[in-house]
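Dropping the structure in here first, questions after.
As you look at this complex, bear in mind that one protein chain is not there, while each of the others sits in place.
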Amino acid sequence: MSKKTIEEITLNVQKFCEERDWDQFHGPKDLAIGVITEASELLEHFRFLSEEQALELLSNPQQKEEIEDELSDVLFFLLRFSQRFDIDLTKALLRKIEKSERKYPVEKAKGKNTKYTKL
Amino acid sequence: MSKKTIEEITLNVQKFCEERDWDQFHGPKDLAIGVITEASELLEHFRFLSEEQALELLSNPQQKEEIEDELSDVLFFLLRFSQRFDIDLTKALLRKIEKSERKYPVEKAKGKNTKYTKL
Amino acid sequence: MSKKTIEEITLNVQKFCEERDWDQFHGPKDLAIGVITEASELLEHFRFLSEEQALELLSNPQQKEEIEDELSDVLFFLLRFSQRFDIDLTKALLRKIEKSERKYPVEKAKGKNTKYTKL
Partner (left out) sequence: MSKKTIEEITLNVQKFCEERDWDQFHGPKDLAIGVITEASELLEHFRFLSEEQALELLSNPQQKEEIEDELSDVLFFLLRFSQRFDIDLTKALLRKIEKSERKYPVEKAKGKNTKYTKL
């Protein structure tokens, strides 16, 4: 497992974009569009597949690499968004998990696939 | 900036899900659905807003926190997907950036918002 | 089954938006964002559900109505997009089905969940 922090890999993303002079295209709305369009490419791999077939994809090295690329594209835009607008994404995630712990208390949420509004 | 590695924060995500016994719901297809539905909540904040209004949102602390929460929700599912299917997301991202450097050479892509297929 | 044409129901959509003076917000990019964010609300109903549970939702009248509302919201933005930019959506759909017939010939595509690029 790579030992880099989010801060470190964000520098790679920033460098890539700044070398190409892309700040001008990377407002919040377009970066959010970046996130969702890449998320869709991830999902498309599993369209019309059964759970078993979806798992089979992941056991094929070439198709797994394609899926890793899609995950990376989503992460790329998350990191770029955070970098552009001074968001500490690690801190944000840990705070959000704490909020989710309150919304989904273990004793209520265990083994359930129900939204917290219906728990 | 938080100094945790992606590996470390993934442990928080894993613990949260395993305490709730959610492995049974977290196949690849449903986690990809998780990624895109959270990406949509991020995008929805900017729907019908001008670029200026989108930036204004980010200068309001309460609305910025909401947006940070949406980014975190997307990241949560990316990390969960990676953890469930043994993907080193840091390594995947760095490899993907290398691929993108070949698809978008600086001399061709600089200052352009064109897809690589049309460069 | 309702006997209205797409042209007729598009008039309802147009009237709704024009009475609210929303042309100013309804450029192509924002209407495309409208389509995808509503599509996400549809999908969210089925998140983490098995195929059986997804079908059960549709046999519950209240939940079916919620799902019908989400489908309608997506259709609303499709019709609004078409109306704003002079697209005959009926004609476009029929032309697209003809293209798909060539991409997915019956003898190759029958009983397969494979993308045409891999048929």
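All chains are identified by letter, namely A, B and C, in their written order; residue positions are counted from 1 within each chain.
As a convention for this text, a contact is a pair of C-beta atoms (placed from the backbone, for glycine too) under 8 Å apart; a residue touches a chain by one contact, two chains touch by 3 or more.
Keep in mind that this is a model prediction, so the values were computed, not measured.
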In subunit B, positions touching the absent partner: 33, 36, 48-49, 53, 113
Residue numbers in subunit C that touch the chain omitted from display: 1-7, 9, 12-13, 16, 19-22, 24-25, 27-29, 32-33, 35-36, 39-40, 42-43, 45-46, 49, 51, 54-55, 57-58, 64, 67-69, 71-76, 78, 81-82, 85, 87-97, 99-101, 104, 106, 109-113
For subunit A, the residues touching the chain missing from this view: 25, 30, 33-34, 36-37, 39-41, 43-44, 46-48
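What we mean here is this: only the chains that are shown with their structure count from here on.
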Cα-centroid distance, subunit A relative to subunit C, in whole angstrom: 26
Residue list for subunit B, restricted to those that touch at least two other chains: 25, 33, 36, 39-40, 43, 46
